[in-house]
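One protein chain is absent from this view; the other protein chains keep their places.
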Amino acid sequence: MQERKMRLSPREAAHTEVGHGGHSAGHHGHDEHHEHEHESLKTFGFWLFLMTDCILFASLFACYLVLHGNTNGGPTAEELFEMPGVIAETFILLTSSFTSGLAVLAMHKKNLKGLITWLAVTVLLGASFIYLEVDEFLKMVHEGATISTSAFLSSFFTLVGTHGLHVSLGLCWMIGLIFQLKRHGITPVTMRKVNVISLYWHFLDVVWIFVFTIVYMMGVM
Amino acid sequence: MLDNIKEFASEFFVTGDPLIYGADVSIGLAMIAIITVLTYFKKWGWLWREWLTTVDHKRVGIMYIIASILMLFRGGVDALLMRTQIALPDIQFLEAEHYNQIFTTHGVIMILFMAMPLMFGLFNIVVPLQIGARDVAYPFLNSLSFWMFFFGAMLFNMSFVIGGSPDAGWLSYAPLSELSHSPGVGQDFYIWGIQISGIGSLATGINFIVTILKMRAPGMKLMQMPMFSWSVLSSCVTIIFAFPILTVTLALLFLDRYLGAHFFTLDGGGNPMMYVNLIWMWGHPEVYIVVLPAFGIFSEVVATFSKKKLFGYKSMVFAMMIISVLSFFTWLHHFFTMGSGADVNAFFAITTMLIAIPTGVKIFNWLFTMFRGRITFTTPMLWTLAFIPCFVIGGMTGVLLSVAPADFQFHNSYFLIAHFHQVLIGGVAFGYFAGLSYWWPKMFGFKLNEKLGKWAFWLWNIGFYVCFMPQYFLGLDGMTRRVSEYSWDMGWGPLNLVSTIGGFLMGIGFLFQVWQIAHSIKFMERDTTGDPWNGRTLEWSIPSPAPLYNFATLPQVKDQDDWWEDKQRKQQGLPSLKTPQPIEPIHMPKNSAIPFIKSLCWFVAGFGFVFDWLFFAIPGMIGVLICMLVRSFSYDTDYYIPVDEVKRTEAALRGTN
């Protein structure tokens, strides 16, 4: 164990700053530092993933903008969208973003209980968002507005549905993370995981703001 | 009951063509042979532990390369079947339906299942070694990428014997690829095969960007990085911007076909032209994704075999980055004839021509790397030398195609076919062949036979010109692409015959390559130096094949071409700039079965979606989710190699010293 603490891991050595050659290894290395470096590598990769997701959503938005007028004689955005529900969804999702932020703050204070509580609140808010969204979709389908009604509705359901799918996956992930936190407590690994999911959650929030503005606001205006 | 089964089987399996029965038999025999050999030699455990579950970048790379060579064979056979059908007028060898399937699978396989994995294979083997790292940033994800590619490719290839192949062209333009015009399952195989492997490619893109940016050896500045690693970086940056668009496009096409959505349909307000735009917004960058690493390989090879530093390093880097960026602003040149108006066409004509500038600069830099050098004509160098004129001519015809009003005459003709084969074979294939023979000793510890390699080289090279030069003329003479028949009075017979002969010459070239590999495995001497070419970069500083952990102690980098400079100092009797480092326990990732199982689940799910069998699709998707959770919950994912073991391995690999 003593020996394990003495040396610097390869990844850490590999990660020395560009241009600081000869950053000699083995002097200030210990496991936690190593893990920190290792975890920061993963966070960086997650940023890149978010960027690809950004392009994915951008493409879906582009399709929506091209197709949103093609109602094929079916219902239009004005006829279909019910703003109170959408505003409630928006409010809930924005709040959940805030609570996920509180979770991260609690984590930095090493407050495991607070962290888990705030994550649980975020999960609940996210789940109610999904509930409202599914409810909204079901209502539309009952009114005969389905994905196969018109190009407008295809692109609407796909864009909003993809966002909803992202939120749902995030929920599964967050629930899994709560169990991991209970088992392992706050470690560099779980800290990275919490940071990453909160990043993901904020990202979905930003996407939703675009959905709200471009799809719903511009739809009813 | 029996009748039901018979009816199902006749729908499920592709029937009625002797070619396909032949393929069925050979696939069956090959599988039996593999299973027998593995069982007889009791190799199942070895296969599972050492290969299927490995997260070692070198082994993943080798698996990529094996898969891509198999795919090159399949794609090549497709090509030869096509060339046979149109060798002469009025040949009744393949029906239109089969011909359409074959050119579709040829295109998809060559680009997505041959070029991409060969490229990823070289990324995997070379990049960590070149930048002095012990693995890629995310070894687990890397293995997952490979298996996603592999099962995606398997799913796509399965369509040959089960259900029927896709036949709407390699980019499957809607509405031809919609349910209304392609009711068979072939198109669904296309969607899911590409989708699954595409997700893998996206992950590889992220993986290598992080590897290159964050895991370089201590002291290696970005501007000292070997050119191949730079080319990988630019290619991966292009991947992460382009591949999400492909994911979306295929997903939308799937929704159209599966749920009756109206994105690209003729009816319901769909917009087929949007498909054409989207697919080329991925498709055009895609060709730069595969060609940029080839540029990197040429840069390495030309410097090594001219025994001279790469000329204009900064220019080279800059040029590649410009190409990466510009590649996103040219997609419309694939459909100038859509009539988007003169403003739009002029804009995209100019952006396309602009790419010629950085590409031209790279050619000059390669030439001036050789200038005042000492050129040895090894196989990798021959491929590189053949590349230059080939790519220059192909580039010129590319510029001709970019001239929008002239493109109205070239578009959809064999002129276009000749052009892109010239840049893809002359650029990409020659590049990867150069890379394969250059890094082969690093992968396996022995060189490839030079004599057979040269035979293969000449056959490919001559075959290439014989095959594709006539096609430029055929295009100018009005022969359009994808036609499976023409009559004697068109006058296209002689040139097509010549072209077919060229195609077969390349086929023989491929056989020579296979022979070369088999022969070399059996007869070539082991390379004990680890540096058989007198190389310049870090991968040549370690034994071949590289040990699991690559570098016993991480190299300290002072220069561009660090290993070369090191050798020069030693030769001149100067003291090394490096202080010896003590060997320490090495932190390594553990092997994992999850990537294999998860990709298998994707395969099952994809197969279920293809046939609309929810009893396959739902368990498959649940399997994927479970794999994700299992991975998320496992914390014991790595281990340490103790110092003693490292010392023992090093002593064994480096001989007595």
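The letters A and B name the chains in turn, as written, and every chain counts its residues from 1.
Keep this in mind: a residue touches a chain if its C-beta (ideal position, glycine included) is under 8 Å from a C-beta of that chain, and two chains touch if they have at least 3 such contacts.
By definition in this document, contacts and distances are computed from a predicted model.
Set against the options "Quinol oxidase subunit 2", "sn-glycerol-3-phosphate transport system permease protein UgpA", "Urea carboxylase" or "ABC transporter ATP-binding protein", the UniProt name belonging to the omitted chain is "Quinol oxidase subunit 2".
Taking every chain of the complex into account, the chain not shown here touches A, B.
Touching the chain that is not shown, out of A:Ser100, A:Ser150 or A:Gln180: A:Ser150 (per the contact rule at the top). If you put the hidden chain back, the residue from B:Ile109, B:Ala261, B:Leu332 or B:Ile542 that touches it is B:Leu332. Of A:Met83, A:Leu138, A:Leu165 or A:Met218, it is A:Met218 that touches the chain left out of the display. Seen from chain A, the chain kept out of the figure touches residues 54-55, 58-59, 61-62, 65-66, 68-73, 76, 150-152, 210, 213-214, 218. Residues touching the missing chain, restricted to chain B, are 96-97, 100, 167-169, 173, 175-176, 181, 241, 245, 266-269, 271-274, 276-278, 281, 306-315, 328-329, 331-332, 335, 337-342, 344-346, 349-350, 353-354, 356-357, 360-361, 363-365, 367-368, 370-377, 385, 388-389, 392-393, 396, 399-400, 402-413, 451, 454-455, 458, 462, 465-466, 469-470, 473-478, 480-486, 490-491, 494-495, 498 (touch as defined at the top).
Convention: only the chains that are shown with their structure count from here on.
Residue ranges on chain A touching chain B, taken from their complex, read 3-4, 7-11, 13-16, 18-23, 25-26, 34, 41-42, 44-45, 48-49, 51-53, 55-56, 59-60, 63, 66-67, 70-72, 147-152, 154-155, 157-158, 172-173, 176-177, 179-180, 184, 189, 193. Residues 132-134, 137-138, 202, 205-207, 209-210, 213-222, 240-241, 243-245, 247-249, 251-252, 255-256, 259-263, 265, 267-271, 274, 278, 549, 554, 556-558, 581-582, 584-587, 625, 629, 632-633, 635, 640 of chain B are the ones that touch chain A when the two sit in their complex.
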